[in-house]
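Note that one protein chain of the assembly has been removed; the remaining protein chains are unaltered in position.
Now for chain A:
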Amino acid sequence: MPASGQPISPQRRRFLTETARMAGGCVVAGSALAYLVNDARGLPAEALRPPGALPEADFLAACIRCGLCVRDCPYDTLSLAELGVDGPATGTPFFTARQVPCEMCEDVPCVAACPTGALDPSLTNIDDARMGTAVLVDQENCLNLLGLRCDVCYRVCPVIDEAITLELSHNVRSGHHAIFAPVVHADHCTGCGMCEKSCVLPEAAIKVLPVRLARGRSADHYRKGWEEKDARGAPVVEGIIDLPDRLPGPGTDNLTAPGGFEPALKLPGVKP
């Protein structure tokens, strides 16, 4: 009621209640919508975004779900998520590596087709794409790690010898063979999924995961001393004396190790 003590006119009262009712209804409906929107954020780990896709949060603000990227992909890699069937937000483009991987077209037609920039047009070299990162998730079933020579994931990789290499080590089981372990190098892996698609096992031992799942992150202040030293061409800290290392075995002053000898200088109170 106004301060003057006069009652609010009926029209004004109606207007105010009507406005309050609408605003209230909008808060309820808007909250429901916001809930659905948040629900739609979860991107399943198997669902990979097309090359150049903005980070997921930005992508959902940018992609208008037109499907032009899907149409221009010559390998039918991409599809739009169907309501209630696929995991990603309704109508957004994705692909599943194990079904159809990305062939890494040199002219990146999917990015060129995108009218909104949800697929970043600054991606012109497909080798710079980071759709995910391959990880050899099952080291127990990978044939190469069992000591066989499958090598399929390595051979199909479009960035072979950079994104994925075979690292030799001794095969302890057989005693006289080598193990050729497939090792992914995240700096070069585009996440195209060729390796996952081609893994000969019934369930792939190598899988492309979203970068957030595939990778850890080093603390910002960590430095690799040996790299710093190489870069500097000198020790990182001046004046450090390099003392002889005390190793077990012959030639050390550790009596308990075979071939050890008694130390020449004995400090009082210190047991060897």
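Keep this in mind: a contact is a pair of C-beta atoms (placed from the backbone, for glycine too) under 8 Å apart; a residue touches a chain by one contact, two chains touch by 3 or more; residues count from 1.
Heads up, the rule we're going with is that contacts and distances are computed from a predicted model.
Chosen from "ABC transporter ATP-binding protein", "Thiol reductant ABC exporter subunit CydD", "Bacitracin transport system permease protein" or "Ferredoxin-type protein NapH", the protein name that UniProt gives for the omitted chain reads "Ferredoxin-type protein NapH". The hidden chain makes contact, of the residues A:I8, A:M22 or A:L168, with A:M22.
Between the chain not shown and the residues A:C66, A:V100, A:V137 or A:A181, the one that touches is A:C66. Within chain A, the residues in touch with the undisplayed chain are 18, 22-23, 25-27, 29-30, 33-34, 36-38, 40-41, 57-58, 60-68, 70-72, 79-80, 82-86, 89-91, 113-118, 121.
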